[in-house]
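Every protein chain except one is present and positioned as in the full complex.
Per-chain numbering from 1; labels A, B and C assigned in written order.
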């Protein structure tokens, strides 16, 4: 079988396609940030940044950066008309209070039942840092993960049980990866879609876990 | 002995005299509201109203009432330059978080150790209503009570133990009354001042409780 | 296009279900969403639990909702008022349930629901009748009472200006419970006196961000006390 991994931009576009118009979305630091580039400008999606902003716009033109206006990744951004600023406690009240429709996060590991490990690679010498990951993981109405399916060593990042320290328990609903989109359910993994040329059987071999077929016909990649 | 009760205005003036410049003060509904009239306009005291205002000013001129601008007693008021509006949760965070320097409340009964009863006269047929009294009683840095010392029947409203339902436990620091000013201490009542002509002995007879003498010479009424 | 502007109060309130918990903003004459309450009466939902600071005044607004027999229970801090006769009669005849909550605890329990807090310890009410049967805890030498969030199905609030995303500002002390009630309910409907273009509200001065608002509807400012301005 010949199949190609989704590029980072293809993956971001795949995630963007599933975000409903009008949704309030928090995009985590790193790869999830790319999703914003793939939401058509004709659509209205409200981007929330946990440092205190709703209605976040794109990066400013070079030379127009305002270092009082940054996103959670500490990069200069802009605010759209209709956007608002608020304090940290209010921003995390939005998150914890389940007002964010979708949060997209990176991950080191996700378990079949949706446990998430994304804040600490388990190296006991590393200086730990958690930021808003734990709040987002359990607070959003839906937490989606965006990651490569396999590590560089070829091991599945979707695992029966996370071995890295947890960020949240049973919180991931969907995994968008370079090879497939999966849903975490109480009964285990369920397939949403695959890249062209990758078979269900080959996916199960790569993940090393059973993957239930989609309830109906899967959406294209 | 001949003595005269302080009038309501004299009592309000007595309370006003003890409020330091720059203090943040919440004046309860009813008699405590009068205190505002006795704070000299040359002084700056920040009045807090628990419905969401700091820097409350006097009543508006007749015909200039704005019914979106009312105090906790639901009377039209004004806002001074430097005043601010905020929501209920923030307003009670100020109260509960001990940011109000002084709160002045009315009372049915106060115990020698500062228990306060001011929300319910104990009539089982009455419809109960508490408002912000319990928050104010325990939240302010200092809770002062302003009341007549005796009921119409001549019974002391300062009691060994409150018989009416409590508003707060050990929360009253000072009692400003028509006959005397008293402090509630863990050791019992202590005299601050008396109206002219009333003796310490006669006060103790009226209250029916021992009253410690002031630590130093009492201030005049 | 994200457009939360409803064409009418009737449209905004379609589908309110029986037995819903409805939070209604307002304190005294300020911030009562009179038109939305009238809309709820017209809409017809019954067996409601209402969360409000008071329990209605005179014969209009919340008092009219009570008089129409739509309210099973009221959660409030100060039901008894000079003109609360509608509530008083229902209460004395056992036809309405009352949960009395200190005002600050009411605001904080509503905020807790909106902020995803499972429960919190407050010093307010400790040692009083209103804390009877509640868990208490000594923390750092001070006694606290455990209080739980109040979640709502619908919030009806009165704001001043709004835009099509649902951002809101308020006017003076009419702000009161609006911001926390908007956070605590699955659906929040706000009346406004003015709808401005997107970007027409100062992003530094928006009090309730769009995320907390489901629909807004424009109502005319009335020449009444509840309307705010004297005219």
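One rule holds for everything that comes next: contacts are C-beta pairs under 8 Å (C-beta built on N, C-alpha and C of every residue); 3 or more make two chains touch, one makes a residue touch a chain.
Small disclaimer: the values here were computed from a predicted structure and weren't measured.
Student: What shown chains come into contact with the chain that's not displayed?
Tutor: A, B, C
Student: Given that one chain is not shown, which residue among A:13, A:70 or A:212 touches it?
Tutor: Answering carefully, the residue with contact to the hidden chain is A:70.
Student: Just name the one of A:12, A:47 or A:79 that touches the chain not displayed here.
Tutor: For the chain that is not drawn, the touching residue is A:79.
Student: Determine which one of C:21, C:103 or C:122 touches the chain that has been left out.
Tutor: C:122
Student: For subunit B, which residues reach the chain that was dropped from this view?
Tutor: Per the touch rule, subunit B residues meeting the hidden chain are 21-22, 24, 44, 46, 48, 54-55, 79, 81-86, 92-100, 139.
Student: For subunit C, enumerate the residues touching the unshown chain of the complex.
Tutor: 108, 112, 115-123, 137, 139-140, 142, 144, 148, 169-172, 202, 204-205, 207
Student: What is the set of subunit A residues that contact the non-displayed chain in the whole complex?
Tutor: These residues of subunit A touch the chain that is not shown: 49-53, 63-70, 74, 79, 85-89, 91-93, 95-96, 120, 126-135, 138-139, 165-169.
Here is the rule we go by: only the chains that are shown with their structure count from here on.
Student: Over the chains that touch one another, what is the least number of steps taking subunit A to subunit B?
Tutor: When the steps are counted carefully, the minimum from subunit A to subunit B is 2.
Student: Which pair wins on C-beta contacts, A-C or B-C?
Tutor: So, comparing the two chain pairs, more contacts are at B-C.
Student: Go ahead and note the Å separation of the Cα centroids belonging to subunit A and subunit B.
Tutor: Subunit A and subunit B have C-alpha centres separated by 55 Å.
Student: Go ahead and note the Å separation of the Cα centroids belonging to subunit A and subunit C.
Tutor: A distance of 35 Å separates the two centres.
Student: Can you check how far apart subunit B and subunit C are, centre to centre, with Cα atoms defining each centre and the answer in Å?
Tutor: Roughly 29 Å, centre to centre.
Student: Got the subunit C residues that touch at least 2 other chains?
Tutor: Counting only residues that touch two or more other chains, subunit C contributes 111.
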